[in-house]
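Only one protein chain is missing; all other protein chains are in place.
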Amino acid sequence: MSLPNEHRNSSLWRDAWLRLAKNKLAVTGAVLLGALALASVWGPLLLGQSYYQQDLELGATPPSAQHWLGTDTLGRDLFARLLYGGRISLAVGLCATGVALTIGVFYGTIAGFFGGKVDAVMMRIVDMIFALPFTVFVILLMVLFGREFILLFVAIGAVQWLTMARIVRGQVMSLRKMEFIEAAEALGLSRTRIIFRHMIPNAIGPIIVYATLTVPSVMLLEAFLSFLGLGVQPPMSSWGVLIKEGAETMEEFPWLLIYPGLALALTLFSLNFLGDGLRDALDPQAAKD
Amino acid sequence: MLRFAIVRLLQAIPVLFAVATLTFFMLKLAPGGPFSAEKNTTPEIQRQLDEHYGLNKPLFQQYLTYLGNVVRGDLGPSFKYPNRTVNELIGQAFPVSAELGFWSLLVALALGLTAGIVASLRPNSITDYLASGLAMIGICLPIFVLGPLLVLAFALKLQWVRVAGWDDWVDRILPALTLGGFYAAYIARLTRGGMLEVLSQDFIRTARAKGASPRRVILKHSLRGGLIPVVNYLGPTVAGLLTGSFVVETIFQIPGLGRYFVTAAFNRDYTMVVGTVLFYAAFIVFLNLLVDLALIRMNPKLRFA
Partner (left out) sequence: MSVLLSVENLRTYFHTRRGIVRAVENVSFSLSAEETLGIVGESGSGKSVACYSLLRLIPQPPGRIESGHAFFEGVDLLHCPEKELRAIRGRRISMIFQDPMTSLNPYLRVGDQVIEPLLIHERVSRKEAFERGVSALGEVGIQDPVRRMRSYPHEFSGGMRQRVMIALALITKPALLLADEPTTALDVTVQAQILELIRQMQRERGMAVVLVTHDIGIVSGFCDRVLVVYAGGVVESGPTTSIFYQPKHPYSQALQKSIPALHPRGAKLPTIAGGPPDVSKPISGCPFAPRCDFAEEKCLTSEIELREVAPNHCSACLRVQLGEIELHPLVAPIASE
């Protein structure tokens, strides 16, 4: 019974892959992201420049052969700091998306699987929270519970799960009516087994798409909070922190603002295009020309 | 229509109640009292302060008092500025934010709708690619990047406007562009999508068969349906303008509520933060209600449902 299902999936994935590979913007986005992730993870080790080593005598210098993107006011290499900050930004983006994914999938599956009153109440709660200004709540959490790094992405993840819950619920609801789920029930499979072995794997397409689109909004939120001084705290750094520092000295040293801004914008750009491409590839019905 | 409005208003009550409850317990759960930052509070002063703010009463009683105050619209005194109430601070700062929000929304709608409509008229043409490309750039350029860049270009280099301030109309330009820019981009994409959807409908062909001019086809037959996604997005837009105002008011040193909120967050001015959150929540809930009513007015099928 699971065999034809897997079979269907494998050709579905191949089709999706082919559609994605044809989408030039999405491929460009994926390549850029891959390069960025590699550079963030391995770059700081290979670069030979440390992100924290100060050179007060040198001070801020424009881009040069020695320092590709110049140095900041404390003489620190901007490229190294950018890569290091990229680690944090990407880490927050991925972790918070992970949190959102977990809560959303769990919540949405329960609501969709049980349906009826349980679903009505659960989704009404989502609607209510949805109507509220999220960012304000993240700030409230940060204020009340301290500006902890871990807390940052828990807080962000905790407000980003709503859409995920809605999407998963919709998927689970439509899957419930499918014959192979009915067959699984008739075979006497336990509910947990049906949910984990049959429903979640089949809802994975939209989940991937939405997760890809959540990462940029989470990164944006992190940068936003860091810019306000409510996010990542020094000596740790992220792109939001770099942009904040750059904005303070932009009159004399514009490159300190422009390169971190560019890095963030390019990443958001890539993630959005990749997300759109994945949506078109995995969910052809939702794609609009 | 009226019945719907009343139902929605009644539905808003549990939402606001939940927000108030949530914020109260978050406050109580938060480690450290509101005055723990002040190092020179002796136990005696601490006791007096607790008594003054009712912090020594049982939790449930505190909760009831708090709810009672919220219902009456009394958000309490500011912890940071003890002789001023949160109501006063909001009353003073919100009009500034509202004005900023108004101009930003105007920028977002004017730029977004124009670009979106122009792009939709000739899909896949140069103008479409130009408008859509600009919109994509706008979406990927966060407020806190766009703002400083605009300041750098127009205030510092070209010196057309001042770097910061909120005195005459010139001071409104950069903040409104910064805050409205992202939403202009997003609205442009929504408008383009919505208009393309409507323009491909059969009734557009009917309108053209009647001899309607392109102008008439757009204004009379397409806009109403094409703009529904935009109106749908107005609720999130206003919520976004609101949070964006934290950044913009900080960058341009505008004495609005957003800046107060951020300052209060820094200073751990609990009552001010919670009061502002409640105020924002109520404001957003109210705006969403307005958006729903507008959608019903625009779509006759909903109107009679």
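So that you can tell them apart, the chains are marked A and B in the order they are listed, and the count of residues begins at 1 in each.
Basically, contacts are C-beta pairs under 8 Å (C-beta built on N, C-alpha and C of every residue); 3 or more make two chains touch, one makes a residue touch a chain.
Predicted model, so just to flag it, every value in this text is computed and none were measured.
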Indicate each shown chain that the hidden chain touches within the full complex. B
Touch with the omitted chain, as defined above, among B:Gly225, B:Gly244 or B:Gly258: B:Gly225
Among B:Thr65, B:Thr206 or B:Gln253, which residue is in touch with the absent chain? B:Thr206
Of B:Gly68, B:Pro95 or B:Pro300, the residue touching the omitted chain is B:Pro300
Which residue numbers on subunit B touch the omitted chain? 201-203, 205-213, 216, 220-221, 224-225, 298-301, 304
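Basically, only the chains that are shown with their structure count from here on.
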So, in whole Å, the Cα centroid of subunit A is separated from that of subunit B by 23
For subunit A, which residues count as touching subunit B in their complex? 128, 131-137, 139-146, 220, 223-224, 227-230, 240, 243-244, 246-247, 250-251, 254, 257-258, 261, 264-266, 268-269, 272, 288-289
Contact residues on subunit B for subunit A in the complex? 14-15, 18-19, 23, 26-27, 29-31, 136-137, 139-145, 147-149, 151-152, 156, 193, 196-197, 235, 239, 242-243, 246-247, 250-251, 261-262, 265-266, 268, 270, 273-274, 276-277, 280-281, 284-285, 288
